[in-house]
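For this view, one protein chain was removed and the others were kept in their places.
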Amino acid sequence: MSGNFVTTRFNAALGWARKFSLFHYPYVTACCGMEYMSTACAHFDIDRFGAGWTRFSPRQSDLILVVGTIPHKLAPVLKTVYDQMTEPKWVIAFGACTLSGGIYDNYAVVQGIDQIIPVDIYIPGCPPRPEMVLDGLLKLQQKIQTSEPDWRWKKKKS
Amino acid sequence: MLPIVLTFAVFGLLGVVLLFVNALLGPKRTNPAKETPFECGSPPLQKDIGPFPIKFSLIAFLFLLFDVEAAFFFPLALIVKEAKGPALAALVVFTAVIAAGFAYAWRKGAFEWE
Amino acid sequence: MEEEKILDALRQACPDAVLSAEVSLGDAVAVIRGESLTAVAEFLRGAPLSLTFLLDLTCVHHPGRVEAFEMVYHFLSLDTNARIRIKAGLPAENPEIASLTGMWKNASWLEREVFDMFGVRFAGHPDLRRLLLYEGFEGHPLRKDYPLRKRQPRIPLRKAETK
Partner (left out) sequence: MTTRFEREAQPESLLLNMGPSHPAMHGTIRIMLELDGERVLSSEVEIGYLHRGFEKTCENKSYFNLLIYTDRLNYVSPLINNLGYVMAVEKLCGLVVPEKAQIIRVLMSELSRVSDHLTALAAMAMESGAFTVFLYKMKAREFLWDVIEQTTGARMTTSYIRIGGVRADLHADFAGACRRAVAETHKVLKDVHGLLDKNKIFLDRTRDIAVMSRADAVSYGWTGPCLRSTGIPYDIRKARPYLLYDRLDFEVPVGERGDNYDRYMVRMKEMDQSLRLIEQCVGLLEKMPAASTADGLAPAEAIRMARGQKPVRPVILSPNLEGADRTVQPEIYAAAPGYVLPPKDETYTTMEGLINHFGYFMKGHGIRPPRGEVYFSVEGGNGELGYYIVSDGTDRPYRLHLRAPCFHVVAALEQLIRGRLIADIIPTFGSMNMIGGELDR
């Protein structure tokens, strides 16, 4: 039984380590980008939650913040960037356009990025206030802490 | 002697562990897109990247040389005031050699980008 | 007013090209024949009026009319601060008009956008391709017969399942 205690403590430690060192890739396209700037800057400061380090390469980021409308022309680009991200990776859909296409229900816009990539946290709002964004980030951190972190050695065992 | 060995051991071990903890823990899931080079999300325009112009490697060599030597200048700067006799001679010879190399590179135009 | 003067100058210069010219809501508007666009543009750019600024170029689709596509050009003169709107009707099947890329550099992108959205071809345009949409897109969205929500995804969309 002791094995069980060790792994739960280890999982908790691993979740704690991962949730407070999120490197995020700001996939910014449209108006929500202005609100992302406010969130990332001094006034509302996303860095207080450990996620301040902006990485512009999918190779160095664990969290992709999809910010703004994703038209169909941009869909393959988003899919490629998501695929090229290192594991383990999380996705935050930031703004109404990423949730459901928002106010653009027409030929040009993807009606929600979960049609392209699996999404962890949805932040509604057009644009969401910075406080809502930080709340969404906290929810993601809670999800990282509580969900069962998968790591290679465990997979071989089970 | 023990504290020095201890610190080298601890930090050496820490370094190695940190290097490999990622390879140990990170889940291994790959897909065809992850193998291709990252070109801002759009399909790469050129399959095989041709040879690079030589001036890039020249700049790399020069940087390597002069940056490492600059690192050596920091300890020298600490003792330059009370350096006498052989220490001063070593310091002067070291600086002279670097200055000669720098002047030669400058005159040969290695620093011009075009 | 000065709009009247501009329209009169245009009527004298190319009488056969101008179909109608009047002032509507304070703007000088002239409807011309599609073929004579280059001549009219040359005249407008010329000395007396010096409307050297191609402000905007767009198109309106009237499916009911014989001339289904109506090209709309806005010209501006920086020194006399005068403006004029030139309209030219084009037939419904394969609409075609002369390209202004020889005289103005921004015409290249403006015309590519109108081709992308309406399917109007521009004779003499160096590189007439879609500007805003992607190659695999069939049809021209800003035509009235194109449904608003007809989407043509570029990659297969997945069923969104809650993770």
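Going by the order they are written in, the chains are A, B and C; count residues from 1 in each one.
In this text, a residue touches a chain if its C-beta (ideal position, glycine included) is under 8 Å from a C-beta of that chain, and two chains touch if they have at least 3 such contacts.
These figures come from a predicted structure and were not determined experimentally.
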- Task: Sort by label and list the shown chains the missing chain touches.
- Result: A, B, C
- Message: Suppose we count only contacts with the excluded chain; which residues of chain A make the list?
- Response: 27-31, 33-35, 37-38, 41-43, 56, 68-69, 71, 73-74, 77-78, 81, 103-109, 126-127, 129
- Query: Residue-wise, where is chain B in contact with the chain that is not depicted?
  - Reply: 39-42, 44-46, 49-50, 52-53, 55-56, 113
- Logged for chain C, residues touching the omitted partner chain are 24-27, 52-56, 58, 60-61, 72, 74, 78, 81, 85, 104-106, 108-110, 117, 126-127, 129-135, 141-142, 146, 148
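Operating definition for what follows: only the chains that are shown with their structure count from here on.
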- Item | Intercentroid distance (Cα basis), chain B paired with chain A, Å | 34
- Task: Report the inter-chain centroid distance for chain B and chain C in whole angstrom, where each centroid is the mean of the CA atoms.
- Result: 57
- Set of chain A residues in contact with two or more other chains: 76, 79
- Touching residues (chain side chain C, partner chain A) in the complex: 132-134, 141, 146-155, 157-158, 160-161, 163
- So, in the complex, the side of chain A touching chain B is made of residues 14, 57-59, 76-81, 83-84, 86-88, 150-153, 155
- Item | For the chain B and chain A complex, residues of the former touching the latter | 24-29, 31-34, 36, 38, 40-43
